[in-house]
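Every protein chain of the complex appears in place save one, which is left out.
And now, subunit A:
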Amino acid sequence: MVGAAAALADSGSYLQWGWFSISLTNLLIIAGMVVVFVLALLLPFPGGGPAEPAPVRTRAPADPDGPRP
């Protein structure tokens, strides 16, 4: 953690693979976003309780004007 903070404070750290280069700060931020994304998919959403069958509505009921753009 302290190491990571020190790396962030030093804006000069860059990683390089051939033509591709990225600052360590940006790489850590992108990695953090991927972690948040995966957690959002895996962690249970609170307050749902036992799944109640809510009406699945994907269209306006009986739309006289036909499909909506």
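Operating definition for what follows: a contact is a pair of C-beta atoms (placed from the backbone, for glycine too) under 8 Å apart; a residue touches a chain by one contact, two chains touch by 3 or more; residues count from 1.
To be clear about the criterion, contacts and distances are computed from a predicted model.
Chemist: Please identify the absent chain by the protein name in its UniProt record; candidates are "D-methionine transport system ATP-binding protein", "3-oxoacyl-[acyl-carrier-protein] reductase", "Alpha-ketoacid dehydrogenase subunit beta" or "Cytochrome bc1 complex cytochrome b subunit".
Modeler: Protein name of the absent chain (UniProt record): "Cytochrome bc1 complex cytochrome b subunit".
Chemist: Going by the touch rule given at the top, which residues of subunit A touch the chain that is not shown?
Modeler: Residues of subunit A in touch with the missing chain: 29, 33, 36-37, 39-41, 43, 45, 47-48, 51-61, 63, 65, 67-69.
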